[in-house]
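Right after this comes chain A.
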Amino acid sequence: LAAAAGCTGGGDDSGGGGYPREETLYTTGTQWGPPVNWNPIMSGSYTTGVVGYIYEPLFLFDPQQQEYIPWLAESQEWVGETTYEVTVRQGVTWSDGEALTAEDVAFTYELAKFETVPYHNVWDYLESVEAVDERTARFEFTEDVRRQEFAYYTYSNPIVPEHLWADRSEEEVSTGANKDPVGTGPYLYEDHSEDRQIYAKNEDWWAIEALDLQVAPDYVVDIVNSSNDVTNRLLDQGQVDISNNFLPGVDQKIENNPNISSYYDEPPYMLSANTAWLVPNTTREPLDDPEFRKALAASVDVEKIIQGPYSNLVQAADPTGLLPVWEDYIDSEVVDEHGFSHDPGRAESLLADAGYEDTDGDGLVETPDGEPIELTLEVPSGWTDWMEAARIIADGAKAAGIDVSAEFPDQAALEDGRNAGEFDLVLNNERQISNTPWTYYDYMFQLPVQEQQTTVNFARYENEDAWELTQELARTPVDDTQAMQEIISRLQEIHLQEMPIIPLWYNGLWSQYSTQTWTNFPTSAEDTPNHLPTTWRNYAQLGSVLMLTELEPAGG
Partner candidate 1 sequence: MRRVSLDVTDLAVYYRTLRGDVRALDGVSFSLADGEIMGLAGESGSGKSTLAKSLIRMDGRMRRIRGRVELDGTELPVDDQRAMVPFRFHEVSLIPQYAMSALNPTRRIGRMIRELIRSRGIDYTAVHPELLRRLELVGLDAQVLDRFPIELSGGMKQRVVMVLSTLLDPSLLIADEVTSALDVTTQRSVAEALAGFRDRGFITSMIFVTHDLALVHQIADTIMVMYAGRPAEKASSRTVIEAPRHPYTRMLLSSLPEVGVTFSGKRLEGIPGQPPGLLDPPEGCRFRDRCPLAFAKCAEEPPFTEVAPGHWAACWKVEG
Partner candidate 2 sequence: MRRYLARKILVYALTFVAAVSINWLIPRLMPGDPVRTMLSRGSAGDPETMQAMRDYYESVFGLDQPAWQQYINFWTSLFQGDLGISVWLFPQPVTGILLDAVPYTLALLLPAILLSWIAGNRFGAFAARSRWLDNTLLPLGYILTATPYMWLGILLAWGLGVVAGWFPTAGAYGFSSIPGWNWTFAWDLVMHWFLPFASLFLVAFGGWAIGMRNLIIYELEAEYSNYLEALGAPRKLVRRYAFRNAVLPQMTGLAVQLGTIVAGALLTEIVFGYPGLGNLILQALNNRDFFLLQGAFLFIVVGVLIANFVVDVVYVVIDPRTRTQMQGGGA
Partner candidate 3 sequence: MLDLRQVSKTYRVGAFGGRRLHAVRGVDFSVRPGEVVSLIGESGSGKSTIGKMVLRLISASSGTIAFEGADIAGLRGHARTKEYYSRVQGVFQDPFSCFNPIFPADRVFELVRAEYAGAVSQAHWRARVEDALTTVGLDPAQVLGKFPHQLSGGQLQRLLIARALLLDIRMLVADEIISMLDASTRIDVLNLLGDLKARGLGILFITHDLSLGNYISDTAVILRRGRVVERGATSAAFSAPAHPYTRRLLASVPQLHTSWQQADARLAQEGEGECPGCAAGGRPGEHGPVDLADDHAVGCYTAA
């Protein structure tokens, strides 16, 4: 059957019976297909754990504390307006024995000169990068340096070994499978098959000495996701320790099954990972009217969605849509003045004030010109939670007099229409936690609007001022919280007044643990760690890998 690759390393001393249960951590929820790619550059598709377990970035960013944790880097410094220096840690070795040097750092950024490397646009403002000595890499930037974005890169991009990658062609770098990954991280590639990926502990991990950190599980087995049903069964049978899937009804489990827990022990149970937005097509009538959009926003009964399809597993979004980790950036004055909440009465009055009235007596308003309004809210078929949410939104809108109906086309069809601007309303949540709200506003306001909007500004909202502000935010130093706050507060004001997209709720950082084998998972409780409890791709850089260093065997 499966390529019986045999096992090397630790598997053997357990007596041939497989990976010992009490030393192995079983995870699931990230990988949706067979593991096939260990290339850390391919940030969208590498196998779970490639970055984090094997490859590591210079820094980790802890969103809970809003701080950067030096990782492969020991320190960093802006030595001038446009000059940045980073010092790599002493004593870090690649798993093939070579030492990590500043050359590797410089090389990793040099790689981005290839157009197809995802962080290629660092070269928009990066002029040069070089290793000034064994441990120091120096970056020279243009005036335009987007410091916020660069800070994002410093923690999200893993460093790759120059001595192994230097000869790789562009194709290999950006599309190679990197079958034999050599990194610096706490785990080594052990084995994989169709439905799993196995890592074995790296006994020589630098952090053991340098930071006195030790990952607890000897093995990590990441199980390829197949369906909620399967995950549920695995969880019930205690075969998986942490699952990062959205499992409807898991609240019942957490409440009733002493072995299953999550970050919070009460609703919403989960941390928040991203904001779900209702995206109107601002180029279409009447959605081009901010008043109409505001009325629409007020018509949505978010609570009903939260209690209905989500059974309180999520929480309502702040009117600004900023995630809880960015709480500090929310300007309460602005929110008090311009914020919104579910308020059908207000929705109606907003409509009435803006001239939308029910002229034909069908209970639904027409445009000021008397044109009937018929909007559709599209949600991909099969995304059951969103489908339910869409039904509730449509009902709420109807109650407020806006004719919205929910449609469930195929996902790809929906995306085609969405990107081309052929839609009325969609739901979207394509921005995750990061080091800066800039990523949010970039998503909201980015200009120019192109024929195909593939990643950002699906609402096709055009506001030069907002875009200016966003760019200014990008340039602001990440440690200048004051300046950031000011800009963000102005952006919030524009957002709430114009309502280009309507924040609805925060999707959870879905995570449920079975504590039969491992304990001390992150929770909100005082005496437990509070790293992000997830194995999601790109979350290791947000400190989630630290969770593994805190786990404790249940038996011991």
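The working rule: a residue touches a chain if its C-beta (ideal position, glycine included) is under 8 Å from a C-beta of that chain, and two chains touch if they have at least 3 such contacts; residues count from 1.
How were these picked? Simply put, all candidates are chains of the complex that A comes from, given by their letters.
Quantities reported herein were computed from a predicted structural model and do not represent experimental measurements.
Enquirer: Considering only the touch criterion given at the top, point me to the candidate in 1, 2 or 3 that touches chain A in this complex.
Expert: 2
Enquirer: Any idea which chain A residues touch candidate 2 in the complex?
Expert: Answer in residue numbers: 1-7, 11, 16-21, 24, 26, 32-34, 36-37, 39, 42-45, 115-116, 118-121, 156, 171, 174-177, 191, 193-196, 221, 223-224, 226-227, 229-230, 233-234, 236-237, 239-240, 410-413, 415-416, 419, 430, 439, 442-443, 446, 450, 454-456, 538.
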